[in-house]
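Okay, handing you the structure first.
A protein chain is absent from this complex, but the other protein chains hold their places.
Per-chain numbering from 1; labels A, B and C assigned in written order.
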Amino acid sequence: MRKYSVFAIAREALRAHKGWEAQWTSPEPRSSYDVVIVGAGGHGLGAAYYLAKEHGITNIAVIEKGWLGGGNTGRNTTIIRSNYLYEESMDIYEHSLKLWEGLSQDLNYNVMYSPRGVMMLSHNIHDQQSFKRHINANRLYGIDNEWLTPEQAKAFVPVLDISKTARYPINGAALQRRGGTARHDAVAWGFARAAADRGVHIIQNCEVTGIRRGPGGEVQGVETSKGFIGAKKIGVSAAGHSSVVMEMAGVRVPLASNPLQALVSEPMKPIFPCVVMSNTVHAYISQSDKGELVIGAGTDQYNSYSQTGGLQIITHTLDAICELFPMFRRVKMMRQWGGITDNTPDRSPIQGVTPVPGLFVNCGWGTGGFKATPGSANLFAHLIARGEPHKLAAGLTLDRFRTGRLIDEAAAAAVAH
Amino acid sequence: MLLIHCPYCEEDRSELEFRWAGEAHVVRPENIAAISDEEFAEFFFLRNNEKGLTYERWRHIHGCGRFFNAARDTVSDRFLMTYKAGLPKQPVPVAEKFAAIAEEKSVETWEQTEGDAR
Amino acid sequence: MSASSNSGAFRIKGAGRLTPARTARFTFDGNSYTALEGDTVASALLAHGVHLLGRSFKYHRPRGILTAGPEEPNALLDVSRDAARRQPNVRATVQEVFDGAKIASQNRWPSLKYDIGAVNDLLAPFFAAGFYYKTFMWPKEAWAKIYEPIIRRSAGLGVSPTEDDPDHYASRYVHCDVLIAGAGVAGLTAALSAAATGKKIILVDEQPEVGGALHYDASTTIDGQNGYDWAQATAVKLKAMPNVTVLTRTTVFGYYNHGFLGLVERVTDHVAKPSKDAPRERLWQVRTSKVILATGSIERHMVFANNDRPGIMLASAARNFLNHHGVTVGHNVGVYTAHDSAYEAAFDLKRAGVSIATIVDSRDKPGEAVLAEARKLGIDVLSGHAVVDTSGRLRINSMTVARNGNFDRRKIKVDALIVSAGWTPSVHLFSQSRGKLKFDEANQRFVPDVYAQNSVSAGACNGTDNLAELIDEAITAGGGRIALSGENRFDWTGGMIGAAEGAGPDHAVKAFVDFQHDVTAKDIRLAVREGMHSIEHIKRFTTNGMASDQGKLSNMHGLAIASEMLGRPIPQVGLTTFRAPYTPVTYGTLINHSRGELFDPARKTPMHALEEAEGAEFEDVGNWKRAWYFPKRGEDMHTSVSRECKTVRDVAGVFDASTLGKIEVVGPDAAAFLNLLYTNAWDTLKPGKCRYGIMTREDGFIYDDGVVGRLAEDRFHVTTTTGGAPRVLNHMEDYLQTEFPHLKVWLTSTTEQWAVIAVQGPQAREIIEPFVDGQDLSNEAFPHMSVAECTVMGVPARLFRVSFTGEVGYEVNVPADYGAAVWKAIWERAQSMGACLYGTETMHILRAEKGYLIVGQDTDGTVTPDDAGYGWAVSKKKTDFVGIRGLKRPDLVREGRKQLVGILTKDPKEVLEEGGQIVADPNQPKPMTMLGHVTSSYWSENLGRSIAIALVAGGRSRMGETLYVPMADKTIAVEVTDMVFFDKEGGRING
């Protein structure tokens, strides 16, 4: 595939950009593949890419019921960070963050990973205790995360209100400077293009409706809206619908699908330099390179597969945003939307083998799996290729719900995003 | 914001007054102390998470305070009925069921099935 | 034509509905202008011949006014009353002029006329859609350090407000039977019809007055009257009906689940001097049984080369400015259309004395009636022609015309060009309600098909063109029986979507599809070439439809161009999803009252004011404000807390414990119920006694804790943590109602019934004794862990002998209204005896000295009772309690779990950081293996050294071991110890 570069653009500029080739193709499915991945989100496409790149498996189809990147990959607030608490989490998110740092070059696609810093606001002593627990754990693990005084926080984000009279005054903040954002669509497209370039078939508008199993219970392929497609191995990476797809193979996974909403403001000149999150008042916000404030709202309380949710969730979030940044009261919401996240009981993902031979699962990333995209995809590829988890993902198994060895980041009072 | 019929208040009320309380008809084993780890995991963690007709519990927490059950379509978010706690799983009225199925199809635009605006 | 008044040279005498005498003054980019009341900023500026209003996002192209409504993509301005009341990105076509308005253009530097950013226009060949994905990757660090900052600098249109918004916003919940969105002919008719049924109706329109298309459409007669006049008369009639509410300047911005809609009413933005009490905007949250959608349709522009110059606008907009505001958009106006409606604009202009350069119609066969009329009025019509280019730097001065398929071009001088590609039904709200559209092939438009909620569409939004049909449809929608007739002079035909002649597939010209984001036809084609075959990909790759107008004009054109490129019919390409809001809504409105003290209730105890008077500093615990410490003059936190700690142990201290959750558990099965909900046993507890209880969830992890007092056989007074109170009650209710409904027991929250004054310390008994009646306080009669109902200062009280400090302690519970008085009296006496007031910080330290745990600080959701050293509180005898099985799971009974232990720094002066991580070998490489973390850490004045509690893997088997807490700047050696640091024998509590 033609390399993207400023020279290529210059050349194309001279001929009205008529020479660009398709970033990915839309092939007819073959009758069978070595690996079928269900779900063309960042995780699924990435897994296909790394299978091809690092494990030499290229006879792969990524099957997507809608359009690639149209799931949560295309509707998230793009916060990237790795300053989680538990070792299992630090392992995978830091692995991911390291991949983010070179992803544009690796894919030859500018995914606009922008390490502008992710700042989490502390409003009370409990927050402070929890953040310092994270900061110390991160430091001993080799992950950057630092404590800021309110004044330091304000210096970093000048629009922050640090007055003592605020309803929940800010008593400090944790800052991960390497944290930041990336361009969500570019991540899906970049992986799609690089995977397609290595021979991966991306089959869109094709819904997986069943998983066919052989006499020994092993997978044989998937039933789809375009017919049966054989597969030696199947990797399920169908965020939001993971339990629905897994059920097709008779595997129950502990998941709840909930709408999670987000919204953007009208575009404005840059005023907001990084990502700010507050757990106590429930808000997170950044400003995109186009100028909109990108704001993550909460999860609706009920299970749902509709990518929409209640207005009260939005207003609740905006309450908090305007309390932290009172000047934004006159800013306007331009669009709101929702995505379906699948959440595990301990809010940590599940990636591992399943009781069904040949069936692998990557799910439960809930409200926070965008940041994990390259890392999760990379380790999922390893899992599928080798049939056993990479050591960095070894703790994410399904079995933990039987043994009770949960990875409960939420219980440790962190936010998930 | 949903509109929910409370079977105790006998009235439709705003979702604001309610708290969702998980899947309905998950029975706490009588002999809970004696069940296996697998059975416990099943009881405590595994839920159906249906796409389509689901049975779930709600609490009218800022109203009459009662827990009750509901049948809802998780694709359209439409309630098919609600009924009091303690009653066994109720069959969905037939007419409602058809409406739900018809709706499930028409609502698919929200599931980004492209090129399907009819 | 001559300047008719100082309200603008382009104001036409006798035209329009505004009153010449009622003027208002405003400034635009520093120049002062006079407007008429009822002008929008757009009409007022046009009246003065000002067309250049802004610069586009990417190429900084000069832009003017394209529309006369909320769909405006170009004319976005900064409007302010004063420095704090400044609003960016205001649509000039919606904002009404008010006297004193200060208005400025955006996205230009140094000035609107000379904008440096316009070089981007020249560099446009490099800036094709999505170019940034292909470059800026080398060197690796440069993206974040160089490229992105440059890109960001050019982001955005308006400038964000920088001051706190002084305006306020209101909110109203309302219910009705029928909500009607839109008050054009269809909405008004539906309202008349629905109102006749006696139902409760709300009719909403976003414009200042009702009438919709009748604002411009001067050739419609209804009920024998001029349409606009009929509309106003109808509004008056509707408003007089008790069952009807008419809301104007109100936008239905969202149609959500189950008949719930969000409306925003603009209350004062058009008023020169708003009353202080009036909100700027009001949010209406409507729950309705039925919705009638009568939102009309939106005219589309034509897509051709350089179709974006100031002076080019929609035909209906020009007609609106003329017929409603009395303003002409030019003196020599060209028309480019594919639809009959633009002819009517030309006719009206012509009749008003404006010269019409020519009507260029891309169709070979325009509607016959309009052609005939054009001929009659002496207007040239070039059918089968196209406008293939325009010129004029800051304003159009000519259009280039060519016959379709022909290369001969002809320049025609114009000072304005009005365009129409036809009409797009406004199906936004219908789609938001999750309705499904179908494609009307004949008219090339999407119209409502399958409804997902109880709603119905009527009028132009339903694709109904014929007025008589429209009225019938609206009457039916309303459900009433009324008679009404109406007539349009012309029946419109025509329309096209996609790129027009000259901007077709082989042309590299800039033919704008989406103005605000500078998306051109060729950008869309490029996207398809690059493999973006889904309309959703095309949208995101080109950003078509993603600007603040959300594609109201551009979506259909974009779709058609994509469809042509893909060789797939339009319905198979599909539309992108319409989402709320219909037009942007301020956060201020969405949150309305939820700001400042109404953002989140700050809960205060009955003694709060007295504590404040004593100099208390407060901390937030959940919603509560709790006294944190009580510094005396000159004391910092450390000295204050050290003093408090010592005083409590030496004399006594008084502490406000009111925020602790309290639940009254009453009924014959109360003990049986608590047996199931707590890990310990309750039937053995005698009335008059208390016990510390631990609550787990089914999973066996500690959920909450607290002291439970048994007041009578069938009555328990349960306490919970401050933050845990609501969820514990919910958890209990859940089990009571759904798992154990056979139990005769009831729960009532009494947290706020009681003010709780804790008095702790060696002198505690002496302090409270004189106030207490009806209970002997001696150790024998009222030992540690007793509870009694008695009177305190003459009021009924519940007295607990409990201690969270390890000292003799009492918790005096009095009915909350008496809390302040009793507190005051006790404190006066305590103070005279040398006691102190203490806050939560001292409470935390004193309990840590005794090794008492705080749920939520020393435990998180992963700690079992045994981990916490409270294995004794888990009954071995009970056959059931919530958590009994979860506790036995493999990982919960495994060796080496993290356990709570005490840790002491080798250097007694060193105070550990809470959250510090503990390792066995501080010299190991990263990532280190961590054994646990410090959960609580304090300076203990009583012990003269620091103390800490930590969760440590295998902690209880490590007694005496040296471990390390590596910090950023040093490594601190610690020793694992018992958790009780003070009064290990525990004698003081019984003193």
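Just a few scattered comments:
In the analysis below, contacts are C-beta pairs under 8 Å (C-beta built on N, C-alpha and C of every residue); 3 or more make two chains touch, one makes a residue touch a chain.
Operating definition for what follows: contacts and distances are computed from a predicted model.
Not every chain of the complex appears here, and the one that does not is recorded in UniProt as "Sarcosine oxidase subunit gamma", selected from "Coenzyme A transferase", "Dak phosphatase", "Sarcosine oxidase subunit gamma" or "Amino acid ABC transporter ATP-binding protein (PAAT family)". Although it is not drawn, the missing chain touches B, C when the whole complex is taken into account. If you put the hidden chain back, the residue from B:Ala33, B:Cys64 or B:Val92 that touches it is B:Cys64.
Summary of contacts with the chain left out: across C:Arg55, C:Arg282 or C:His339, the touching residue is C:Arg282. Here one chain is not drawn; of C:Ala9, C:Val271, C:Leu394 or C:Met793, the residue touching it is C:Met793. Taking the complete complex into account, C:Pro606 is the one of C:Gly463, C:Gly504 or C:Pro606 that touches the chain left out. Take chain C: the residues that touch the chain left off the picture are 168, 170-175, 200, 267, 275, 277-279, 282, 285, 287, 593-594, 597-598, 600-606, 623-624, 664, 666-668, 744-746, 748-754, 770-771, 792-796, 814-822, 825, 828-829. The missing chain lies against chain B, touching residues 8-11, 13-14, 16-17, 62-66.
We take it that only the chains that are shown with their structure count from here on.
Residue positions of chain B touching 2 or more other chains: 1-2, 19, 37, 40, 44, 76-77, 107, 110, 112, 114-115.
In chain C, the residues that reach two or more other chains under the touch definition are 256-257, 260, 285, 434, 534, 536, 577, 699, 886, 889-890.
Residue ranges of chain B in contact with chain C, taken from their complex: 1-3, 14, 19, 21, 28, 32-33, 35, 37, 40, 43-44, 57, 59, 61, 65-67, 76-78, 85-86, 102-103, 106-107, 109-110, 112, 114-118. Of all residues in chain C, only 57, 85-89, 125-126, 128, 131-138, 140, 143-144, 148, 151-153, 155-165, 167, 254, 256-257, 260, 262, 285, 434, 508, 522, 526, 529-534, 536-537, 540-541, 543, 546-548, 550, 577, 579-581, 584-588, 590-591, 594-597, 599-600, 602, 619-621, 699-701, 856-857, 860-862, 886, 889-892, 913-917, 919, 926-928, 930, 933, 935, 966-968 touch chain A in the complex they form.
Put simply, chain A touches chain B in their complex at residues 65-67, 70, 204-205, 241, 243-244, 252-257, 301-308, 310-312, 342, 345, 401-403.
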